[in-house]
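Only one protein chain is missing from this complex, and each of the others stays in its spot.
In this document, chain identifiers A, B and C correspond to the written order of the chains, with residue numbering beginning at 1 in each.
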Amino acid sequence: MKKLATVVAIAIVCSLVFFGCQKKESGPAKAKYHIGVVTGTVSQSEDDLRGAEQLIKEYGSVKDGGMVQHITYPDDFMSQQETVISQIVALADDPKMKAIVVNQAIPGTAEAFKRVKAKRADILCFAGEAHEDPLVIQGSGADLVVSNDFVSRGYTIVWAAKQLGAKTFVHISFPRHMSYETMSRRWAIMQEACKDLGLKSAFETAPDPTSDVGMPGAQQFIMEKTPQWIQKYGKETAFFCTNDGETEPLLRQMLAYGGIFVEADLPSPLMGYPGALGIDLKAEMGDFPAILKKVESAVVAKGGAGRFGTWAFSYGYTLTAGIGQFAKNVIDGKAKKDSLADLFTAMGKYTPGAKWNGAYYTDNSTGVKAKNQVLVFMDTYVMGNPGKFLPTTAQVVPEKYYTLKPSK
Amino acid sequence: MSGKKSLGRFFTENAVVIIFLALTIAAIPPSGLSFQYIIQEMITRLGRNTFLVLALLLPIFAGMGLNFGMTLGAMSGQIGLILAINWNIGGVEGLLFAALVGTPISVLMGYICGAVLNKAKGREMVTGYILAFFINGVYQFVVLYMMGSIFPIKNPAIVLSRGYGIRNTLNLENVRQSLDDLLMLKVGGFLIPVATFLIIGLLCVFVVWFKKTKLGQDMRAVGHDMTVAEAAGVPVDRTRIIAIIISTVLASFGQIIFLQNMGNMATYNAHDQTSFFAVAAILVGGASVKKASIPNVIIGVILLHVLYVVTPRAGQNLFGSAMIGEYFRQFIGYGVIALTLVLYAWKARQGAARAREGLRGGNSATAAAGTAAADTAKGGAK
Amino acid sequence: MDKIKQFVTDFGWPRIIIFLFLLFLFIAAPFVGVRIDASISDVFNRFGQNALFVLAMVPMIQSGCGLNFGLSIGIIAGLIGSTLSVQFGLTGLMGFFGAVALAIPFAVIFGWFYGLLLNKVKGEEMTIAMYVGFAGVMFMCIMWLILPYTNSTMVWGYAGKGLRTTISVEGYYRQVLNDFWAIRIGTDFIFPTGMLLFVVFCAFLMWLFLRTKTGTAMTAVGSNPDFARASGISADRMRTVSVIISTVLGAVGIVVFQQSYGFIQLYTAPLAMPFAAVAAILIGGASVNKATMVNVLVGAFLFQGLLTMTPSVINSALKTDISEVIRIIVSNGIIIYALTRKTKVTK
Partner (left out) sequence: MKQVIDPKVRTRRLLVRAALIVVFAGLVVLMFNLGKLHTFILDNKNLADGSLTAARGGNLVSIDGREASEIYPGERSMEKVKGQRHTITVTSLSGTDKVVRRISLDLDSEMMLVSLPRLIAGKEPYMEVFVPLNVVTTAEERAGTDNSFTSPEAGGTDPVVIPTP
């Protein structure tokens, strides 16, 4: 055993030193400055990571003398905040670092930004899809936060469901998610919207994937229960699930048993569909219109025409790549960090031809408009033969939803 | 004994530390991080984590293995913090308030944990592990459903707007780094939280003193051999419960120190990995399930955390993918714990073998250690 | 009266309580709008999916290695087998048995190493097994990303390399066992005959095995090591054999699970699976050192029943998400109860 231990140690040291030396030969860095990009891993949120890969493709990785330093946060980021924070702060250790983009801005990001700003006030901090309370992330020194418009979408998703012929709206979630202010508020808005638009609303509990049953147990539960839910609520039921992992089995069962799916929590053609349908997208890599086309034909082939929706471009992908591009523009002096138009230009680069809507965040108790948080959303695309866009972004969301407070 | 043999022995005894040191040193260059950053990060993390890891010492003395039940203490500390935030109590006073509130809760939790572990002698570690899951359910029930509905929580910043339940992430702005900032020294470009280190120092003194008290001696006797201790009139079950209670209370303080440095708290997950990281640290520091000391704790915290800081970036630069870097870090984390435990268990058997030789030579000290180890070896199998 | 008393002591209070609770849930189900036929069908389904994992606990318990918290090692072997089977494009029953056949060699090799390791750490098996399992899963996370799989249904659609987190086995071996002689009553009740037969068959094999010479030797090593040594049985060898069997069962179990569930789940998915199996066998009344086929079947049924019924019934009844918390408390509470119980065998 002693020998074994020594051998293991020597082997590890040798390999590390070997690899380490090898990499050093790659020559001095050429980029004038670096941009740090933090995303989830492929098993946690594929879209965000693909956006970072797109940035690397365009501007090169720091390791090879390029501009982008990409790191990922752990899959169980909630229980490993120490790692999350120190990973983000470690980016500020690079003297050439000029901007940090975190997508999704999981809990811990606000604290990390505070530390980065304390250390190097010149580094621009951008967050995509903040999980923390809006006021917390806004007060962290973040230069700009871009989130999905959970207020408007609370209404527009229900509206879209009605357009697709839904009579009932079912919201699937679990306690931990409902302890997010954003999700809890969105559900309250959805309930109200259902009432106003004449839909029935219902809440279904799913197991928490971070609990002892894990993602397999949670997914299995959805697999089993979806047919029963469809039977219970009828085929004209729209389902909405707050967890991305659970969306996949949900879609799969809905394709077989019926039901309406407007869009995922963080919509993308890559979200759920390729896994649920087993689609090969190798040839379409990076080309979202083509990916959408392929997903659509698969959905239609399964008889899902007119019942399944998504955003035409991946939200997570656009956010990572778009904010990264925006950061670069700001550093280059081509954009101002407080200009919405400049942000939209940067994001638009990755969503040619798509229609967006966005606005600054307004707090529902003080009425104060945040200067550094933007909420955005996109038209819902309904797959079918032919598919069509629902004019979601053109909807005027009734006044009262913005100040609506969830009741018990 | 020849010199060669003792050198070999040194290697075996410190195998874990040596492997770890080698791994860490090898991983620093490819990570591309500056020494300045690594050292500062180390100082911060030492202040943040050491207290929690020290909480593991007493149960090890009492022969109860690694206290995975310390998670219970962490949850108690968090409840204290939630209340401090609720009433807007800030600064060091806020932390002290949280600690005071956390104390009775953690004593109760420690008592429950100790009583349960007494019924599961020989499999304390697994039981503690599951117990943490169980109490986590209770914690969720209390914090997510009772707070705001049964216990009045008035601060709108922490309660969900549906009226009950605490928000997913709490901003600890009021107490953020108040202990660290109490006495922050800047030495050669490094920030040193002196007050935090003083508290850790105090705890170390306490541990050293405690070992010498009657109770401390009893604990070691129980840890050595329960039957012998029982025969000698030591109240075994009671001593074990006290060890766990102290450990739980310390864990609650430790979690408060940890969170004040972190600046925010994941209400439902902050405690999940507490015991895992603490256990990993103490093992990496060369401790075993049966034997641990203060140096083990400090060396362990430093080594484990340097590795954690360095490996993701190193893995990423070596394999050329950010994801692999992250998985690599976790693999190393778990793998090292497994390796340590294996090495320890293997060493214990070696010790037993050596003791048999020693018996012939009349070396009673090693013999006793050997029998104890052999007993443990049997313990789980019965 | 005595008979009832005897039965109660044999069966154990916790099981009776859980059984009654489960019965109550089934009775309450129709009143809160949960379909009972679909629920029963689900419970059978889940029972079949998980029973082999629970069965995998038996050999190691019998040989004195404790609960196999490192079952993930076996599951990983099974995952390798099933991904290879899909990679080679095997379909139908061929796909299923191909996956099993491809998995077993890996399981044997892994199990052998794992057994050697556990032999070095007698007395600390459970804790070490847990961490070995974790480390193995994390290592495979890296492997799934870099192994040169090419089948387009398995690799990430976007990047064209690295395996997906979930892979559909539709068109390969989805439900091949479930649909074998399946009995359908109405629209919702499907009795997965094939899968249950397979499970019973495996349990029967295990039962037989425990009565062979090797099997009894293994039990002897676990229950009476001194006697075993005296009769010339090599404890280490028996323990290794038990670990290998357990690992193989884990590997076969995951393939059975996949064919019923319809997906191969990779990356961190295997992390949580051993706990469910451990919980199930403890609920079934096994102790850390003694387990029977009855424990396996009863435990798998009760645990999975609880898992299926609690969220749906309580959620429908209370209209809140609290059922999830209740489930966590109940299932972990029972495991603790089982762990703290003094068994007749010990002392």
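The definition used in the following text is that a residue touches a chain if its C-beta (ideal position, glycine included) is under 8 Å from a C-beta of that chain, and two chains touch if they have at least 3 such contacts.
In this text, all values refer to a predicted model and were calculated from it rather than measured experimentally.
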Query = Pick from B:47, B:94, B:263 or B:285: which residue touches the chain that isn't shown?
reply = B:94
Touching residue (missing chain; options A:241, A:292, A:319 or A:335) = A:292
Inquiry  = Can you say which of A:43, A:138, A:351 or A:380 touches the chain missing from this structure?
reply    = A:351
Inquiry  = Give me the chain B residues in contact with the hidden chain, please.
reply    = 84, 87-94, 96-97, 100-101, 103, 174, 233, 235
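The criterion applied here is as follows: only the chains that are shown with their structure count from here on.
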Inquiry  = Report the inter-centroid distance (CA atoms only) between chain A and chain C in whole Å.
reply    = 34
Ask   = Using CA atom averages as chain centres, what separation in Å is found between chain A and chain B?
value = 34
Query = Mind pulling the chain B residues that touch 2 or more other chains?
reply = 133, 140, 144, 323, 327, 330, 346
Where chain C touches two or more other chains at once, by residue number = 120, 141, 145, 322, 325, 328, 332
Key: Touch list for chain A against partner chain B, complex   = 1-2, 5-6, 8-10, 12-13, 16-17, 19-20, 23-24, 39, 41-42, 49, 52, 61, 63, 70-76, 78-83, 85-87, 90, 93-94, 107-108, 110-111, 114, 131-133, 135-136, 175-176, 178-181, 184-185, 188, 210, 212, 365, 405-408
Task = Would you mind writing out the residues of chain B in touch with chain C in their complex?
result = 65-66, 116, 119-120, 123, 125-127, 129-131, 133-134, 136-138, 140-141, 144-145, 289, 319, 321, 323-324, 327-328, 330-331, 333-335, 337-338, 341-342, 344-346, 349, 376-382
Request  = Sort out for me which residues of chain A touch chain C in the complex.
outcome  = 1, 42-43, 46, 50, 53, 75-76, 173-175, 178, 203-208, 211-217, 219-221, 223-225, 227-228, 231-232, 245, 248-249, 252, 270, 274-282, 284-286, 291
